[in-house]
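Shown below is the structure under consideration.
Of the protein chains in this complex, all but one are displayed in their positions.
Let's look at subunit A:
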Amino acid sequence: PGTFKMAECGASGGGSSGDSLDKSITLSRREGLQASFHPPGLNFAWFVSPLTGGSLTKLAYYSTVQHKVAKVRSFDHSGKDAEHDHEPPYEISVQEEITARLHFIKFENTYIEACLDFIKDHLVNTETKVIQATGGGAYKFKDLIEEKLRLRVAKQDVMTCLIKGCNFVLKNIPQEAFVYQKDSDPEFRFQTNHPDIFPYLLVNIGSGVSIVKVETEDRFEWVGGSSIGGGTFWGLGALLTRTKKFDELLHLASKGQHTNVDMLVQDIYGGAHQTLGLSGNLIASSFGKSATADKEFSKEDMAKSLLHMISNDIGQLACLHAKLHGLGRVYFGGFFIRGHPVTMRTITYSINFFSKGEVQALFLRHEGYLGAIGAFLKGAEQDNPNQYSWGENYAGSSGLMSTAPELGPTQRARSGTFDLLEMDRLERPLVNLPLLLDPSSYVPDTVDLTDDALARKYWLTCFEEALDGVVKRAVASQPDAADAAERAEKFRQKYWNKLQTLRQQPFAYGTLTVRSLLDTREHCLNEFNFPDPYSKVKQKENGAALKCFPGVTRALDSLGWEQRQLALVKGLLAGNVFDWGAKAVSDVLESDPQFGFEEAKRKLQERPWLVDSYSKWLQRLKGPPHKCALIFADNSGVDIILGVFPFVRELLFRGTEVILACNSGPALNDVTHSEALIVAERIAAMDPVVHSALRGERLLLVQTGSSSPCLDLSRLDKGLAVLVRERGADLVVIEGMGRAVHTNYHAALRCESLKLAVIKNAWLAERLGGRLFSVIFKYEVPAE
């Protein structure tokens, strides 16, 4: 619907966190974006944190984003012979599509009027009469809002909003939660989302502390709290040190020595604590020394002591509650935590200490937005956003940690867009692949680049170097658009900046992986209206490959059974060499368009391959047919048509049903679901086996729900999952570097699986102990 929903929150106590950075508000940026992409009209919800008179306001709104998509459509000439030489196999049209997006931004309260003006400007033609509001700031700004916007403010419960928001991010943002370990590298350990997020304990540390047990989407209970919280740190800290700002206090604390103020065990036991096996550094009495020693204490030391006192106390209470309710996961939020490594560190220490490792302190990347998200969800209940899946848009979101008080001025300036989060509504809900052996431990990515500095350096450079080519291709894909070059340049700038951010803060968007780098690039391209830069390339390739299909199948059919199996596998692999996503290949392709299927086969490594369980696979093929195979396809053109389809055809021969899963949206030259549908029809017209299988629904084409060159088996289209269950799929084939090597290389499935790829990256090949164009053929049978 052409509405523009808005939630807004303010008064996040983080208050002073970075004056300069919050000033950027990014209103202007948003404005620009909305002017070009958003239809007028909006309604909103308003959220304000209850906790303090803090100086940050968060604005959350829901917009419908209009953007261009490339659509493919078969020519309506089924009766005619399609074998004319220069005729493309289908037509491409660029259409406007409207998708829903959630935006969250944060700015200082001083800008609230500007913000309201901004909202007002977009209020035209809206039927909205109500703003959802919650929290202390909601009361504070109620009159102003009502007067300015002529809308009624409807108050929402704060904790309800926080919890709704928390559920929402935990469900929709993979790697939302992380464990913080100060002295390890990386400091952030992102958790893959547990398929079942409930029950958990949420400890919200605002000015006070609320401890809430969340059991289901709608059921939660306030189990306790404490008045010793962020307000105590701030208020007491201000009294003790005459330092006004929260962030400055944290900064003082980070430089202090609490042992000068606290009475430690060793102060009481003397040196004997060692022989007694006590840790002498444990605090026996917070501020104990200031009661007995008549001297001046430094601000830093007092701030540190205060921080320890409060963090330890909160950690202890959280552990006591976790123990009472038998919960092992405790999420921490609130302005006391918000992006502050100092507090995350002390809280983590405290939790580890008091729970002896039985309770895990978890933090959230988007903790600061929970209230705003929740308020929005409350206000949008009639639209029921919870029935959709949402995906974080890396292009429109800023990373974690930009407000860390330790950051120097330069870093602060760079983090000017910190306070942004965009979530795109996905058309259909995403779920786990039912065939995952253990969904809770499934990690899609093979290499964690936050962990692996060497690999990180390589890949970041690799993506930087490939950027020129991507820009060039983007411009080339829209020859008729006058502003294409300009937009492409903006894209370059944006992605370049993201890469630089990631160099500094690899953890900014969760675990850094090749997948996240690829996805970010796709998001950035979309952001600047390059929905499918490869659409024409794919079209051309598909046309050419379709012409070769009859010849290839004829050749295969003439082989003996055993030879044919090997040829089919080689075909799959050779097809996979055609991959515009890999730099080495795109170089070859750009310079030598005649590079052909046979050429690719010759390039392939001879057996034994780098990873080679072909014999085992062949052995298996001699046995009974699989019931149903799920195949994740990779590239357009040669790959899907001359590699995958002949393989599919053989499976169908054997009596195995096939589910062919392709991307919902474009990513590089990957075949999309709609392209695959056309290709399948064209092949069916040439090949009776495919034809009858399609008609008989023994060959089914489904979409993955993804627009990524990689594959996250925990976020797949629900329709796919349903079908997999219905058909009793017992074989999963994953093809290509992005899906079978960068991701899922270690994925454990309940059924047989085949992961195959050609390593088209020299560095990666070397890392795996092979050379360029090494072959991975990994056939796995689950242990009984």
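FYI, a contact is a pair of C-beta atoms (placed from the backbone, for glycine too) under 8 Å apart; a residue touches a chain by one contact, two chains touch by 3 or more; residues count from 1.
The rule is simple: contacts and distances are computed from a predicted model.
Colleague: Leaving aside the chains on screen, match the unshown one to its UniProt name from "pantothenate kinase", "Translation initiation factor eIF2B subunit delta", "Protein TIFY" or "Diamine acetyltransferase 1".
Modeller: From the listed options "pantothenate kinase", "Translation initiation factor eIF2B subunit delta", "Protein TIFY" or "Diamine acetyltransferase 1", the omitted chain resolves to "pantothenate kinase".
Colleague: Check each of A:T64, A:N172, A:Q191 or A:S286 against the chain that is not shown and name the one that touches it.
Modeller: From the options A:T64, A:N172, A:Q191 or A:S286, the contact with the absent chain belongs to A:S286.
Colleague: Which of these touches the unseen chain: A:G165, A:P186, A:G231 or A:P531?
Modeller: A:G231
Colleague: Would you mind spotting which of A:V72, A:I173, A:V203 or A:L240 touches the chain that isn't drawn?
Modeller: A:L240
Colleague: Please identify which residue in A:D313, A:D448 or A:D612 touches the non-displayed chain.
Modeller: The missing chain is touched by A:D313.
Colleague: Using the touch rule from the top, list residues of subunit A that touch the missing partner.
Modeller: Considering the whole complex, subunit A reaches the absent chain at 50-53, 136, 139, 157, 159-160, 206-208, 210, 222, 224-232, 234-236, 238-240, 244, 261-265, 267-273, 275-279, 282-294, 297, 302, 308-309, 312-313, 316-317, 320-321, 323-324, 350, 353-354, 356.
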